[in-house]
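Shown here: the complex without one of its protein chains, the others still in place.
Presenting subunit A:
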Amino acid sequence: MAVADTLARRVPPRRRPPRRRHRLVLLAYLAPAAVVLIGLLGYPLYQLVQMSFYDYGQEQVSGGAPVHWIGLDNYTALFGDPQFWSVLLQTVLFAAVCVVLTILVGLLLAFLAARLRPWVRTVLFIAALEAWAAPAVTGSTVWLFMFDANFGIVNEVLTSLGMAYFDGHSWTFGKLSAFGLVAAEVVWCSFPFVMVTLYAGLRGISPDVLEAAALDGASGRRTLVSIVIPMLRPALTVVTIQSIIWDMKVFGQIYIMTDGGGIAGRNLVLNVYAYQKAFASSQYGAGAAIGVVTVILLLLVTVVHLNITRRRGEEL
């Protein structure tokens, strides 16, 4: 009880507020949010886990047919399926690339924004807001349009620059280029949050600190590594964890841009894979099992990340 403790240090003990009541009030403040989250996110999660232990198909969903408890069968089938492992690997790699690029782009543009004249910065902010506020549906479609094989501006520019190879080149056909295109769009619509947050973090750094560093003869890189980045770290933790959670759960962009997961499903990520299993092949139990795997994976990554930042001496 931070307040109670600080009070206890400074004023005689008898002025300390009654601890039990204090704690009850705090609990009462937390309870509504906790109840809403448990009800709306915890309960579906519980159902998801439960469903993953059943043979849950179309007859069970629409016809009310009896469900069979099959224990870990959905999981053993999943783990025995080579496609699952390749999708898992793809998801992790794809998310890693997106997270790293998003943070890098957001950081670069945050530094840029800090150096711009106010009106240029406003232009950059409006563009960022626009990219942020464009629903994934239209963002994905606009990117597809720009990279269209015949009518897209990108191929046109590349061809006119003398790269005849790109005349009519399909960006969505090759596995890697399709993933790259989706990653570009994902980064495009998630960098604004990172940029704005980090820019705010930059403005929180006192100029005195930087001046002192410059007076001490610290080089630009040294200042960046020893002062700016550490002071940005709390902001960086927020945007990194958020980005990990988003990018591991990418759905719309892949679904729209690769037409449901690419040719023969080679552009699948876990979330789209779960959707295809559940809705396209009516194996809801199997789809649920993939969902559970995603949750566990995300929990692991987040806990590891938080532990690393905590070991550096910061709390959550």
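Throughout what follows, a contact is a pair of C-beta atoms (placed from the backbone, for glycine too) under 8 Å apart; a residue touches a chain by one contact, two chains touch by 3 or more; residues count from 1.
Note that in this section contacts and distances are computed from a predicted model.
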Record-based protein name (UniProt) of the chain missing from this complex, from "Sorbitol/mannitol transport system permease protein", "C-type cytochrome biogenesis protein CcsB", "Multisubunit potassium/proton antiporter, PhaF subunit" or "Aspartyl/glutamyl-tRNA(Asn/Gln) amidotransferase subunit B": "Sorbitol/mannitol transport system permease protein"
Selected from A:Leu88, A:Ile103, A:Val186 or A:Ile241 as touching the chain missing from the view: A:Ile241
Omitted-chain contact residue, chosen from A:Gln47, A:Ser86 or A:Ser281: A:Gln47
From A:Leu72, A:Leu93, A:Ala164 or A:Ala214, residue that would touch the chain that is not displayed: A:Ala214
Interface with the unshown chain - residue positions in subunit A: 1-3, 6-7, 10-11, 15, 17, 22, 25-27, 29-30, 32-34, 36-37, 40-45, 47-48, 51, 61, 105, 108-109, 111-115, 118, 122, 124-139, 141-143, 145-146, 150-153, 156, 160, 188, 191, 193, 196-197, 199-207, 210-211, 213-214, 217-221, 223-224, 227-228, 231-232, 234-235, 238-239, 241-242, 245, 249, 251-252, 270-272, 274-275, 278, 284, 287-288, 290-292, 294-295, 298-299, 302, 306, 315-316
